[in-house]
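For chain A:
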Amino acid sequence: MEYVIEMLNIRKEFPGIVANDDITLTLKKGEIHALLGENGAGKSTLMGVLFGMYQPEKGKIKVNGEEVRITNPNVANRLGIGMVHQHFKLVDNFTVTENIVLGSEPRKFGIALDIDRAAKRIEELSNHYGLNVDPHAKIEDISVGMQQRVEIMKMLYREADVLILDEPTAVLTPSEIEELMKIMRNLLKEGKSIIIITHKLKEIKAVADRCTVIRRGKSIGTVNVSETSEASLAEMMVGRHVSFNVNKKESIPGKVVLNIENVSVKNNRKVLGLKNFSLDVKTGEIVGIAGVEGNGQSELVEAITGLRKLENGQIFINGEDITHLPIRKRIEKGIAHIPEDRQKRGLVLDYTLQSNMVLEVYNKQPFSKFGLLNYNKIKDYAKKIIESFDVRSGEGTSSIARTLSGGNQQKAIIGRELELNPDLLIAVQPTRGLDVGSIEYIHKRLIEHRDKGKAVLLVSLELDEVLQLSDRIAIVNNGELIGVVNASETNENEVGLMMAGVSKERSV
Partner candidate 1 sequence: DEKGKDGDTKKADLKVGMVTDAGTIDDKSFNQGTWEGIKLAEDELGIQTKYLKPAGTTEAEYLKEIGNLYDAGYKFIVTPGFKFETAVFKAQDKYEDAKFVILDGNPHSGDFNPVVKENTVAVFYAEHQSGFLAGVATAIELKEGEAGFIGGMEIPAVQKFNWGFQQGVAYANENLGTKINLKQENVLYQGTFDDKAAGGQIAAQMFDRGVNVIFTAAGGVGVGAIDEAKKRVQDGEEVWIVGVDVDQYEDGKLPDGKSVILTSAMKKLAHSTFEIIQQELDGEFPGGKTLTLDVKNDGVGLPEKNPNLSEDTISKVNEVYEKLKAGEIEVKAEQGSLFK
Partner candidate 2 sequence: MRTTIVSLIAVLLGLIAGGLLMLFIGSNPIEGYSYLFQGALKNPERVGNMLATATPLVFTGLSVAFAFRTGLFNIGAPGQMLIGGLCATAIGLSFDMSRPMLLVVMVLAGFIGGALWAFIPGLLKAKFNVHEVVSTIMMNWIGYWTVYYVVPGYFKGEFLETESKQLPEAASLRVPFLSDMFQGSYINLGLFIAVVAVIVIGFIINKTTLGFELKAVGFNRDAAEYSGMRVNRNIILSMLISGGLAGLAGVAMYTGNASTMQIGIMPSQGFDGIAVALLGANAPIGVFFAAVFFGILYSGTGFMNAMTEIPPEIANTIIAIIIYFAATSVLIHRLIGKFSKKRSNSNDIAAKKGEI
């Protein structure tokens, strides 16, 4: 058997955690090999080891049968290994070509960069593999899907034979995913071998030849994809039977809580990111927003919460016009917001947990009086949230927020927002980056909130999550509302199509 890559008994420790424990992964020439595991299972770390970003404590790596030491990414490049990282490593204000040549620059006259030669070569490669990238475009001006192709192009430019793709599909539309798979098959034809990390079992079934599953840093096994099912892959991954369904009762919608009328909002690039958007959310229902990242979801949420100015249109809460109210007033009117980026907006990472728990109410009685804080009351309040949401931390309420793990940070924020008992809860990516147990728990709490007769607006890039939790689904594309469908009457295909901009007549 001919292996291009053999990672044998790899062990990688981080202070306090063994990220990879005796993991073996082999890659055959010309195969697509999937790497599957929960969050934090150690997938990225393992690939980091292969790509020379980390040095393993134990284990061997062989490339084409020869043992190698990959001390840094340059060595990996020389060995023909390329990697597309989970988070793109592209310089925004550089052109495609500049990004691609960075680190292995062609030169003329000994010193000057030869951008033209590189651009020509990129154009050729692009045509050859059907990637269709414009070498002179600036990264900040091209779509996420296109940026990913630039990342792939980087590897091809360096003539990598082994390509590592870390969660490449998380940011793509269903149709872009299709495209990517096509590209991957093209690459195979050219004699490349691919390792792909993904959480999406469907995709593994669709493209991969073999799949290695790891759990909590340990190797569970490698299977031939054609001989296994999604359910058994999932079971391998988490170690128990996983039900893919969320249990919830039929919703009983009541009066309108949130009413958005013809709202247009500019995005960071100063063009309309949300166009003439209208939507209602009623008591007792969860309305999901489905769409590919960057299609107006953030703008919508920021418009409702007051973080962004409206160009036109109006927003009502319980019939009251809040279009021009400041943020704090809106919170007082009953809007709570689980923000998309917990570290950017959700928490003051250098504050204690208890201070974070009163971020919106510190100036209210009983937490303060005459401008003086009452720490005892704040502590009690925070304790209550922390206990009821099982937020784990080193020093309880006086832990600094930064020291909490991502999942616990998220639970704290959700607890804080639910504790406000808002009429409208806006939950943006509430389970991003969390493990299965936490996800189940948070889903349960969101549904409970709905069942208390409150309204929930759920924004998620995970189509599955939207489909499972929502009662109704509003699909956005390019800042426009494509349509609203009942969750019970739709399916992934339909929503996927709409996310790609294919409009539908049927609307609810």
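How these were chosen: all candidates are chains of the complex that A comes from, given by their letters.
Before moving on, here are some points about what is shown:
Here is the rule we use: a residue touches a chain if its C-beta (ideal position, glycine included) is under 8 Å from a C-beta of that chain, and two chains touch if they have at least 3 such contacts; residues count from 1.
Keep in mind that what you see is a predicted model, and the values were worked out from it rather than measured.
Within the complex, chain A makes contact with only one of the listed candidates (1 or 2), namely 2. Those residues of chain A that touch candidate 2 in the complex are listed here as 15-17, 239, 305-307, 326-331, 337, 339, 344-351, 355, 359-360, 362-363, 368, 371-373, 392-395, 399, 403, 405, 408, 437.
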